[in-house]
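The structure follows.
Missing here is one protein chain; the remaining ones are kept as they sit in the complex.
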Amino acid sequence: MEGRPVRHVVSARQFKDPEQMLALFERAQWMKEMLASPQGRRGLRTTFAGETAVVLFWEPSTRTRTSFELAAKHLGMSVTSTENAAQFSSTIKGETLPDTIRVMSGYHPSVVVMRHTQSGSAQIAADCSTVPIINAGDGSGEHPSQALLDLFTIQQEIGRLENLHVAVVGDLRYGRTVRSLMYLLTRFPNIHFTCIAPQLLSIEPELIEYCRRHGATVVETEDFAQGITNVDVIYMTRIQKERLPDPTIHEETRGRYAVTAKTMQLLGTPTIIMHPLPRNEEIAPEVDVDPRAAYFRQAENGLYVRMALLEWVLDGTPK
Amino acid sequence: MEGRPVRHVVSARQFKDPEQMLALFERAQWMKEMLASPQGRRGLRTTFAGETAVVLFWEPSTRTRTSFELAAKHLGMSVTSTENAAQFSSTIKGETLPDTIRVMSGYHPSVVVMRHTQSGSAQIAADCSTVPIINAGDGSGEHPSQALLDLFTIQQEIGRLENLHVAVVGDLRYGRTVRSLMYLLTRFPNIHFTCIAPQLLSIEPELIEYCRRHGATVVETEDFAQGITNVDVIYMTRIQKERLPDPTIHEETRGRYAVTAKTMQLLGTPTIIMHPLPRNEEIAPEVDVDPRAAYFRQAENGLYVRMALLEWVLDGTPK
Partner (left out) sequence: MEGRPVRHVVSARQFKDPEQMLALFERAQWMKEMLASPQGRRGLRTTFAGETAVVLFWEPSTRTRTSFELAAKHLGMSVTSTENAAQFSSTIKGETLPDTIRVMSGYHPSVVVMRHTQSGSAQIAADCSTVPIINAGDGSGEHPSQALLDLFTIQQEIGRLENLHVAVVGDLRYGRTVRSLMYLLTRFPNIHFTCIAPQLLSIEPELIEYCRRHGATVVETEDFAQGITNVDVIYMTRIQKERLPDPTIHEETRGRYAVTAKTMQLLGTPTIIMHPLPRNEEIAPEVDVDPRAAYFRQAENGLYVRMALLEWVLDGTPK
């Protein structure tokens, strides 16, 4: 297999072409339809029967790991995984990432799904791997399957990926999810962002610049009630204590913005609520029954998008 | 699948009907016979080929987990599991159990097998899951597959589940295994219990009440030699340090009751020795070779009963 091109999923930004994303979402939609019936499920399981995935997580994330593993299994693959590669394994014996990846790819897996604590790790892995690498999150860097499932969810729920007004709320500085979403959305025409964040967690000027340069409009506010008026999507995020440089920021900012039943009453019908989950107090449980609460469907969409990504790298790999 | 009834295994007490238990044990017996031959094993593997189980353990238990996973695999299922969900995952990020279960069931597993530290968790999970939940133990609460495999073992070894004299020995207060067994056994006619426990670990009056109300007789003693005379089953338990409210109880009570080769000489032939395992000093290794030592066969029966439970929930789930 050496020397021939292999498809990797390293960064959300590698999906530069909106057409490529739309083609991927068509496959995700197809996966969703197939999984909805017993015949469809049985059919899916023959897709990559006998192919194997190695799941290497240096940082635990049960949700993402389970989602990728079930995506692989629904496609008939078998999976070998490690939940906490940082504590185990050769890492504590001082092995470098390239050495680990070279050894793993020598075991002939069909794909390696990896999550790492260091930003840029997925690219390093892809550079020395003879099998496809899928980045399931590398530190404060990239988490492309999350960004893609967010876009897929907007398309599923709103019916389009253009002419959108999206309010992004919470930690816009350290939360990688929402930043990746903004990068991808600006690939589509006529996008408006309202950024609602505490001063300490406000969006970086470079990202605003980037969005505007690509034709999106960006407005900043600290006023939640005003900011979420007349938007198509409210994208809530958790203040991620574990990613903040200073823990006091967490105490000062958590719970400032929250969607409650009362919020829902004030919203226009077409507005949907999204959240990458897990949530803390940003969305009250009472909201869950509202049909506009899209976050559990959003999580479910992660399965379909990951199945489509696995298909994309496996079909693109020289056999 | 939403809105339609789904079968869960939450509590040993949900098996109110002895006929339902006997039907389950017939299936467990069938699983045992099938696994005994290569043709049988191959046949079994097509049963649920392509179905998937998610195994979520918030509390480690390699034995129970392996037993459930192999049960699923012998039936052809594939399994995605986490050994220590409490340390990993969204739990440390403050996610609630219902959120975790809602997300997991959105990934379209065929069944979720869960073990949790909190009593009552399995019911909470079942209440918000669109896929079957099997309780593999929730804290000091329920561990239904253990209770059922104990009953199945008595049926296999003694040949009946009525007219039984059972000595239960050890920690009768905090050990959930033996209490669940007593609940289930009282569903059958003419059951006699001799409860042998140190004062500090004696059986709760409510459970004695319950047994008597359902027609069983209960005698209490601290005298081991006398208590095990003329019984059909001696059910030994470990004093579980990790479940005691006060560690000094462990020091005071451990090793008070033990089955040794000498004990076996005093017993009548039909008496069998059971233990949920792992054991400490309650049963001397020298006893293992005695044909009346049923505890390893009992552990093995766990596999067959779990296969029967998986079949029960999967066959009962609308496809």
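In this document, chain identifiers A and B correspond to the written order of the chains, with residue numbering beginning at 1 in each.
Here, a residue touches a chain if its C-beta (ideal position, glycine included) is under 8 Å from a C-beta of that chain, and two chains touch if they have at least 3 such contacts.
Quantities reported herein were computed from a predicted structural model and do not represent experimental measurements.
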Note to self: Going by the contact rule already stated, which one of B:Gln14, B:Thr66, B:Thr96 or B:Ser140 would touch the omitted chain in the full complex?
What the structure shows: B:Thr66
Notebook entry, point to check: What is the set of subunit B residues that contact the non-displayed chain in the whole complex?
Noted result: 35, 38, 41-42, 45, 60-63, 65-67, 69-70, 73-74, 76, 78-79, 83-84, 238, 240, 242, 277-280, 285, 296-297, 299-300, 303
Checklist line | For subunit A, the residues touching the chain missing from this view | finding: 49-50, 52, 54, 56, 78, 80, 82-85, 87-90, 93-96, 98-100, 102-104, 106-109, 319
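Throughout what follows, only the chains that are shown with their structure count from here on.
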Check: What whole-Å value do you get for the distance between subunit A and subunit B if each is reduced to the mean of its CA atoms?
Finding: 39
